[in-house]
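The complex appears here without one of its protein chains, the remainder shown in place.
Which chain is which? They are A and B, in the order written, and residues in each are numbered from 1.
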Amino acid sequence: MSRQGSSLRTYLLTRVALAVPTVLILLTMVFLLMRVAPGNPIQAALGGHVSQKQIAIRSHRAGYDRPILEQYGDYLKGAVTGHLGTTLTDHRTIGNIIVENGSATLELAIAAFAIALAVGIPIGISAGRWRDTPVDIGGRLFGIVIYAAPVFFTGFLAQLLFGTALGWLPTSGRVGPITEFELSKPTHFYLIDSLVTGNWSAFSDVVLHLILPALTLGLLISGVIIRLVRVNMLQTMKGDYVEAARARGIRERRVVIHHAFRNALVPVVTVAGLQFATLLGGAILTEQTFNWPGIGAELVRYLNNRDYIAVQGIVTVFAIAVVVVSVLIDIINAFVDPRVRY
Amino acid sequence: MGRIRGFAVAGAAVAALAVAGCGSSGTGGGGTIIRGTTDQPVSYDPAGAYDLPSYDVVYAVYQNLLTIPAGGNKPVPEAAQSCDFTDKTTYKCTLQSGDKFSDGTSLDSKDVKFSFDRNVKIASPTGASSLLTNLKSTSAPNPQTVVFNLKAPDATFPFVLTAASFAIVPADGPNAYPADKLQPSTKAVGSGRYTLASFKPGQQTVLEKNPKYSGADPAKNDRVFIQYFNTSSALKLAVQQGDVDIAYRSLTPTDLKSLQGASGVNIVAGTGTEIRYLVFNLGLQPGSSDAQKMAVRQAVAQTIDRQAIANRVYEGTVTPLYSMVPKGLQYADEAFKTQYGASPDVAAAKKTLQQAGVKTPVPLEVWWTPSHYGPSSGDEYAEIKHELDASGLFNVTLKSTEWNQYSTAAFTNKYPEFQLGWFPDYPDADDYTASFYAKTSFLNIGYDNPTMDKLLAQEKASTDSSVRAKDFAQIQKIGAQDAPTIPIWQGKQVAAVRNGISGVQETFDPSFIFRYWLITKG
Partner (left out) sequence: MAGIGRLSGLRRLGRDVHEARGVPKWILYSGLGIVAFFVILAIFSAQIAPYGFDQIAANGSPFPKQAPPSGAHLFGTTVQSTDVLSRVIWGSRTAIEVVVVAVALSLTVGVPLGLVSGYVGGKLDRGLVLIMDALFAFPYILLAIVIAFLLSSSIGQGIFTAAAAITVVYVPQYFRVVRNHVISVREEAYVEAARALGASRAVIIRRYVLSNVIQNVPVIATLNAADAILTLAALGFLGYGIQPTQAAEWGYDISRAVDDVGAGIWWTGLFPGLAIVLLVTGFTLIGEGLNDVLNPVIRYRRIRRPQIPPLEPEVSPLPAREREVVRR
């Protein structure tokens, strides 16, 4: 027992230690990518209005032509201490962007993932249980087609239907302007904030705005989940212990629910982690489509304005978040999944 | 069975929420105005502001020494009581007495001096300190007087003073601004008609009526929300559904056309001073001599069909422009119309080219940029190519790059002909002529006309309007003849407003100041 315990600890330590060079490589990549692109925020803002000489003078004064290594050093130092800087084009701190816009993206991602699981798991299990029947074919086809539809196309259709044609749901923003001003936001997660402060009209406003974007993104991810759950179901249904349960005379339904179902879900934890990166990426497009004030939308805006401090800061946080989540997933798996050897 | 019941419950819950939610979102009471826009501000510290969305709020929260009144095009005193040149290079302002900032601190000449000094000192990359290169020093001999010492005579200085970048900030008191760096936008404090109640970047700005405002014509409404949208289609839907009262900057021509028929929405338009023009790099353009090059430029000016562009591409939201100085500014005329006629004349263009000995079709490589000058840029230049090719005199190749590369390449001699736009720094004809025609112009296209430079120096130095009128007439005439730049259109200021909103038409004038305080609802 103790030997197993210490090797678990070694595994965990190794895993966390390995994360560090991964993050370092990511940060270096981000830094190089942004520096290699031509132009800087001053050029973006004042080009076509002020002479190139003036732009050069201001760029120099802002320190954009310092030696690369010096800028790299500053960047790494900032990443480690958590002071990723202030944006160049609108003087916001990266921390502020992460808290305010990051919370919007996270709220959307969590809602979308909940929908993805709620839709994907039942369909995946049914598809795996009744293999090659119309249920299976229908479920698989649904998963394939919904993933094939780009999120901005589904969003476009949703806006056409619910916004223009029916007028039932709002098609942009996170919440109405007055609610935005009046809602107090201790956690920046509006669903929680409105519940905690007992502000019911705000709560309904938030939910109405959340429905279309979360549904659009969630259905997209459900396509992936359906496929994965189905394959896992098929594998577990073939497993020996399931055969053994059947041989003992246990009813098929109980076999499915008790034995196959639970084991098919173990990889869902891994799925959650793997899809985290996809969720963040899909969030960029969803936010553009629905005018959701999240971190993806800000990223695109800063990229267009060549505000490389902002882009660096945001991508750094994205990268670190993805690495942290994957390490957490591995740790959880190490405890939960008996197949992981260490 | 359970699952179906679950769905029914969920459906009922959503329906209940929808009903409950109807009351909360949407417009507020009679004293609250909600404006939607796609432009995002850079900074609410005047020293860090040089863009229109920042200017909107700075004009509301602060005061300037001088301002342009609604519908006017000449500066009048605002925080100052009177201002005038005491000699060619000295401009003196006497302040109103009793002006206060919104926190109760009094406003006097030391605040004005502080505002100008820090603007120059901070020299923010996003600010307008480049407009103060002619300012030698600012002094405050007594609390009611400010004196500006200029390096050279400059008739445009009063206009420069109206720009939001030179609004007055507190030098002392609990909200004193830092002298060497920008004040955070969320903590903007001024003496204007509004106070900044809240600023959430990327989402909204909220202004509330300033009870301590002591100037003339205080705000006619109590609260203003400025809501930010990232696409014009979202903005258009919002104004259509009543989520915002005013949709201004920027709606596409498609949006506006669709809104024209919508119920509950009116389109309000006024003269704007935003222009678009085509630039020739004299070193790179076709033509083997100066005369030939000029002939090519004149032929293009003769062939472009501005009306077709305004109608077909922009659905009438822009007007054809016949001079680099847009209509509505003092001294603006229509020199290109006088020189080339109002509509295209292919025969005359052909003759011009023949006389100079230029072989047709002339190959033109025309560059444009996809998003910086609006999403219809591509359509506009496709239309221009169509017109020029159809005349048989030109063979146009269109090329585009995204803004950052474009803005560097265009001014470093890489593009023979390219698209450009201009926004006024201050509403004076000098800003639309000296910027392009002077030898030291940022355009860097190799245009050098000593007569032009002499005229520009003359109009800038003189405060006599008859002298300036004569000079500008000459300047625009030469500009049309030489045609290093060809003006194409002048944008209208266009907004979509809900029924019952008034005051928007009044504020649309060449100054580009969006006067929230004039707007009322109901």
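Here, contacts are C-beta pairs under 8 Å (C-beta built on N, C-alpha and C of every residue); 3 or more make two chains touch, one makes a residue touch a chain.
None of the values given here were measured: they were computed from a predicted structure.
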item	value
Per the touch definition above, residue among B:270, B:378 or B:446 touching the missing chain	B:378
Among B:121, B:359, B:386 or B:454, residue touching the chain not depicted	B:386
Selected residue (touches chain absent from view) among A:192, A:234 or A:328	A:234
Given A:99, A:157 or A:244, the one touching the chain that is not displayed	A:157
Footprint left on subunit A by the chain that the document does not show	18, 21-22, 25-26, 29, 33-34, 36-38, 132, 136-137, 140, 144-145, 147-150, 152-153, 156-157, 159-160, 163-164, 227, 231, 234-235, 238, 277-278, 280-282, 284-285, 288-289, 299-300, 303, 315, 318-319, 322-323, 326
Residue numbers in subunit B that touch the chain omitted from display	231-233, 236-237, 240, 252, 254-255, 257-258, 312, 370-371, 375, 378-379, 382, 386, 398, 400-402, 404-405
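The rule is short, and it goes like this: only the chains that are shown with their structure count from here on.
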item	value
Distance between chain centroids, defined by C-alpha means - subunit A, subunit B (Å)	38
Parts of subunit B lying in touch with subunit A, wherever the complex brings them together	14, 17-18, 20-21, 23-26, 28, 32, 34, 40-43, 48, 50-51, 123, 125-126, 130, 182, 184-185, 197-198, 200-204, 206, 225, 227, 229-231, 234, 237-238, 241, 243-244, 371-372, 403-408, 410-412, 420-423, 440-442, 444
List of subunit A residues in touch with subunit B within their complex	37-39, 41-52, 54, 58-59, 61-62, 88-92, 96, 100-101, 159, 163-164, 167-181, 200-205, 207-208, 211, 288, 290-291, 293, 297-298, 301, 304, 306
